[in-house]
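Have a look at the structure below, then the notes.
With one protein chain held back, the other chains of the complex are shown just where they sit.
Now for subunit A:
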């Protein structure tokens, strides 16, 4: 059980991009413009430390979020989906004319117990 999932359609694009770019990483962004969207990056591109929280692994890729942001998000379950669109960030799917988006729902009672959340 984990806090994050991915749709089949998004997973398909992730697989394509893995073939092209190698080892990847998801990082949930916040803020302006393309903020609040997940970013798919080459793994070595972003510096991670204890200020980042690992939410889980989807399609073989680790999904991270900044700890401060996680505090406001942790009562929700995230599903990474994909849509037609044109982002303006360094996320790797953008040249394909697609954009990952984060869909959310509240954690179920069972999930809350599992994660030990109040």
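One rule holds for everything that comes next: a residue touches a chain if its C-beta (ideal position, glycine included) is under 8 Å from a C-beta of that chain, and two chains touch if they have at least 3 such contacts; residues count from 1.
Heads up, the rule we're going with is that contacts and distances are computed from a predicted model.
Student: What protein name does the UniProt record of the undisplayed chain give, "Aldehyde dehydrogenase", "Putative aliphatic sulfonates transport permease protein SsuC", "Cytochrome d ubiquinol oxidase subunit II" or "Lipoprotein"?
Tutor: Missing chain, UniProt protein name: "Aldehyde dehydrogenase".
Student: Out of A:12, A:43, A:57 or A:103, which touches the unshown chain?
Tutor: For the chain that is not drawn, the touching residue is A:103.
Student: List the residues of subunit A that touch the chain left out of this view.
Tutor: 27-37, 39, 41, 45-47, 66, 68-69, 72-73, 76, 83-92, 94-95, 97, 99, 101-106
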